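Inspection log for the structure reproduced underneath, given as structure tokens.
Of the protein chains in this complex, all but one are displayed in their positions.
Our next item is subunit A:
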Amino acid sequence: MAIKYLILFSRQGKVRLAKWFVVMSQKEKNKTAREVAMLVLGRKAKMCNFVEYKDTKVVYRRYASLYFAVGVDNSDNEFATLEIIHRYVEQMDKYFGNVCELDIIFNFHRAYYILDELLIAGELVEVSKRDALRRIAKQDQLEDVEGEEEGLSRFGF
């Protein structure tokens, strides 16, 4: 079930987040992201969530103004991939509290961290609902503590 890449883009085709699990040059990445976005945006609402792009299959889902597109092998399980996307959205929803595109723009690094808890090496790493968020919460605590220290040091304490 190896995922090759995951791209989040807006209705205007602006890339919001892109994660690559295969080695590609920056040029290829930009080209792929652009072409996949165009391909998906060109499809109508009632069409299926799978579309072939070069030698991969793109499984995509739309949430409000944001599209999530995942590139997988041709023989990969489409439905399972669809639900990986949904799981990612659920995690972000829980974390941000009713997630919207702006959350992902302003906290793009956190969106990457959440993804890291869900998918690494193109494989699903955590399938339990609670576990991944526990990890993130812990990370945030660390950050908060460090943030307070920083604030204090800035005021000369």
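A few notes on this one:
Definition applied: a contact is a pair of C-beta atoms (placed from the backbone, for glycine too) under 8 Å apart; a residue touches a chain by one contact, two chains touch by 3 or more; residues count from 1.
Everything below uses one rule, namely that contacts and distances are computed from a predicted model.
Its UniProt record calls the unshown chain "AP-2 complex subunit alpha", which is the correct pick from "Large ribosomal subunit protein uL3m", "Ribonuclease P/MRP 14 subunit", "Mitochondrial outer membrane protein-like protein" or "AP-2 complex subunit alpha". One chain of the complex is left out; on subunit A, the residues touching it are 1-2, 14-19, 21, 23, 25-26, 30, 33, 43-44, 46-52, 55, 74-75, 77-80, 82-84, 86-87, 94-98, 103, 105-110, 112-113, 116, 120-121, 123-131, 133-135, 137-139, 142-143, 146-147, 150.
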